[in-house]
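Moving on to chain A:
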Amino acid sequence: MTVPALELKDLRKSFGKTEIIRGCSLAVKAGERIAVIGPNGAGKSTLFNLISGRFAPTSGEVLLNGQRIDGKKPFEINRLGLSRSFQITNIFPKLSVFENLRCGVLWSLGYRYTFLKFLADLDDANERAEQLMHMIKLDRKRDILAINLTYAEQRALEIGITIAGGAQVILLDEPTAGMSKSETKRFIELIKEVTIGKTLLTVEHDMGVVFGLADKIAVVVYGEILAYDQPEAVRANQRVQEAYLGSHVADAQANH
Partner candidate 1 sequence: MSAAYYEFKPHNIGRWILWSLFALVLLVAPLVFTSSLSQTLLSQMGIAIIVCLSYNMLLGQGGMLSFGHAVYSGLGAFLAMHTLNLVSKNGFPLPVSLVPIAGGVASMLFAVVFGWVTTKKAATPFAMITLGIGELVWASSLMFPEFFGGEGGINGNRVAGPARFGITFGPQIQLYYLIAVYTFACTALMFAFTRTPLGRMLNAVRDNPERVEFVGYDTQKVRYIAFIIAAFFAGISGGLAALNFEIVTSEVVGGQRSGAYLLFTFLGGATFFFGPIIGGILMVLAFVLLSEFTKAWLLYLGLVFLFMVMYAPGGIASLIMMNLRVAAFGRLKELWVSYLALAFTAFIALLGAASMIEMVYHLKLNAALGPQLHFLGMTLDAKGVNSWFGCVFVMLTGIGLFEVTRRHFLHQWGEIQEYIELEMKRRQNL
Partner candidate 2 sequence: LQATPAKPAPAKAGAPAGALAGQTVRIAFMDPLSGPFANVGQNQLKSWQFAAERMSGAKNPAGVKFEVVGFDNKGSPQESLNTLKAAIDQGFRYVTQGNGSGAGLAILDAVSKHNERNPGKELIYLNYAAVDPAMTNEKCDYWHFRLDADTSMKMEALTAFIKDQPKVKSVYIIGQNYSHGQQVAKYFKEGIARKRPDIKIAGEDLHPIGQVKDFAPYVAKIKQSGADTIVTGNWGQDLTLLVKALNDAGLKIPMYTYYAGVTGTPTALAAGGDSEVYVVAYGHANHTGELGAMGAEFFKKFDDDYYTFATYNGISLLGAAIAKAGSTEPSKVAKAMEGLQVKSFAGDVTMRASDHQLQQTMYITKWQKAKKGEYSVEKTGYTFVPIKQMDPYVSSTPTSCQMKRPSAS
């Protein structure tokens, strides 16, 4: 049996007295696309924060390719090949699009803290940044400061930075939030394209996105994983219906 790309073992997190994550266990195989859904405040973003090192778990384990990463700093986790995007756009506002992306690739290409080489001479990094820029379709905005991009473009850049380091496991937190229908559609295609061959976890509320993107769905309710299964099975699951779906809004989205 192969080692799962990402595995959670009885993960728990409390803030003060309230326990927000109450024992999540989950194993994601390499190359799978998982959608994480659940009611507001269920703990989806918190889960992502625990995995990516923003918070340290109260107890439990997180394993990346079999290696424990819980309690590590975000940058250590990132170096091990896990990258994430943010629910609220989190980019480098005063750097250009190109620079944003280049910042994302530098570490993975081994440039670390060097100040003895010129950026301009780092052909591999520049090429990779150009390539990413092309992938997220921002070539024409190459030298625009990120702060001057439109919302959708910023979201795209957010994804671009996330995948820049070439991490094999990618976490996306509501990547399409705030986008219109048409943009969302385009965006799903984009995400699909750039994450080929990678392990992907996405939080989403838009069922259209969820069903369009996911191989499997994990349903988080009140800090626990209520279900983890194929989309069709989850949709049919009675408890999930009660807790989360079960409305014409979801149906309308999913059937769109």
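Everything that follows uses one rule, which is that contacts are C-beta pairs under 8 Å (C-beta built on N, C-alpha and C of every residue); 3 or more make two chains touch, one makes a residue touch a chain; residues count from 1.
Regarding candidate selection, all candidates are chains of the complex that A comes from, given by their letters.
In this text, all values refer to a predicted model and were calculated from it rather than measured experimentally.
Touch with chain A in this complex holds for only one of 1 or 2, which is 1. Only residues 52-53, 73-75, 78-79, 83-84, 86, 90-96, 98-99, 102-104, 106-108, 111-120, 122, 125-126, 140-141, 143, 161, 164-165 of chain A touch candidate 1 when the two sit together in their complex.
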